[in-house]
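Working notes, beginning with the structure itself.
Only one protein chain is missing; all other protein chains are in place.
After this line comes subunit A, so read on.
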Amino acid sequence: MVQHLKSSSSKSILLNVLRHNLGFSSPNHASRHLRQNLPHGPLSTRVSPNPVTRLCNTMVDTLSSIGSHEDANSQVMDFPGGKVSFTPQIHFISESNEERVPCYRVLDDNGQQLTNSRFVPVSEEVAVKMYSDMVTLQIMDNIFYEAQRQGRLSFYATAFGGEAINIASAAALSPQYFIFPQYREPGVLLWRGFTLQEFANQCFGNKSDYGKGRQMPVHYGSNKLNYFTLPNAVDAAYSLKMVGKDACAVTFFGDGGSSEGDFHAALNFTAVMEAPVLFICRNNGWAISTPTSDQFRSDGVVVKGRAYGIRSIRVDGNDALAMYSAVHEAREMAVREHRPILIEALTYRVGHHSTSDDSTRYRSADEIEWWNKARNPLSRFRTWVESNGWWNDESESDLRSRIKKEMLEAIRVAEKTEKPILNHMFSDVYDVPPLNLREQELLVRQAIKSHPQDYPSDVPL
């Protein structure tokens, strides 16, 4: 049982010690005497030979920074890092707040705008493009997924359930902001103008792929559209700060990704450097088969922002309007105030982790189905867009059939296109291929010459 220290404040304790050691009668009296009687002056930097005097020097330093009245609330101590007030109570900060951080949303489950909801307005043009792109993303994902299942693609990862996060955040950002996504954000590229053909080329790894066939599907990259799959937004933000551009860097990651050391280091760095970065976490409940309860024990990811001195917000990731507003406001703050912002978008991963996963092995099909139907981001947003008179059934079916046709054509073309030439196995490792790589390419070509039947027919030499 902890006994509370008696009413004495810390200052009194200090002075009691002094009184005892030096024989003074009253606290104030003590301080004044100390200052006057010190052989080397009150704030001497020389080390005094006399230990008691040394004690006095330190004491005076301390006492002079303590407030004049003895009220416990006003007592402070100047440790490195700034003033902190004292407390005589032994009190551990609880591991979590009683209530979880509330989640910002604008539309209810059925897509009706909540009364009293505040959001950044979107024009008809933007809203229709947002909804159309969400539909396009969904269709693209469906068709690529099926293509993989048919053996035409080696691999694919869908973004089912994450359409609102993808499109709405892209819509709220300027095209010149550099984006470092994870792998469930192709919608961002889609919004910026990457065509279905370009997506297909990357997935099929043909010669029109900007990555020259070097990356697995879904790892898109476009210098032109300021997008590359890589977790280093901090760096880009530093660069922006150096050249003084009015822009921010943006990075996406999931609930699982937030456990990596890189995440914590990045938050810390951007806070210290006051760099304009948006950290957007897609908390979709699952990291392959690991649920969030096995990933962290904090109240999600949003509370981690405060630990690093970063402003944060929790948003309903399946609400396109809420996502748009949150990202919009966040980016304004980041650019204007030169600070990082953390956004936790709560959502659900409707699809499997990837084509190498069958999630019914670790979660119920009912759960997946419920999120797909009852909390679907597309249907919620569609209701709102239609309520404004900007969309209808005809537009929906027109769009869907058009996109489906485009997708099938894109796949057909991508599949037939030649693969990148053999030389690209060795180019771009350095700016100019060094001697050892040129030698190694020769060895490969020699091997192909002697065994032409083992070499694939669609890879030009």
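The criterion applied here is as follows: a contact is a pair of C-beta atoms (placed from the backbone, for glycine too) under 8 Å apart; a residue touches a chain by one contact, two chains touch by 3 or more; residues count from 1.
The rule is simple: contacts and distances are computed from a predicted model.
A.B. asks: Write down which listed name, "Defective in cullin neddylation protein", "glyoxylate reductase (NADP(+))", "pyruvate dehydrogenase (acetyl-transferring)" or "N-acyl-aromatic-L-amino acid amidohydrolase", is the UniProt protein name of the chain that is not shown.
C.D. replies: Of the names offered in "Defective in cullin neddylation protein", "glyoxylate reductase (NADP(+))", "pyruvate dehydrogenase (acetyl-transferring)" or "N-acyl-aromatic-L-amino acid amidohydrolase", the one UniProt assigns to the missing chain is "pyruvate dehydrogenase (acetyl-transferring)".
A.B. asks: Of A:D141, A:E163, A:E185 or A:D209, which sits in contact with the chain we cannot see?
C.D. replies: Hidden-chain contact among the options goes to A:D209.
A.B. asks: For the chain that's not shown, point to the residue among A:F86, A:F155 or A:Y238 touching it.
C.D. replies: Only one of A:F86, A:F155 or A:Y238 touches the chain omitted from view, namely A:Y238.
A.B. asks: Of the residues listed, A:N268, A:S298 or A:N372, which one is in contact with the missing chain?
C.D. replies: The one listed residue touching the chain not shown is A:N268.
A.B. asks: I'm checking contacts with the chain that's been left out. Which of A:S117, A:N142, A:Q197 or A:S222 qualifies?
C.D. replies: Answering carefully, the residue with contact to the hidden chain is A:S222.
A.B. asks: Since one chain has been left out of the picture, which residues of subunit A touch it in the full complex?
C.D. replies: 178, 180, 209-212, 214-215, 219, 221-223, 228, 230-236, 238-243, 261-262, 265-266, 268-269, 272-273, 427-431, 434-436
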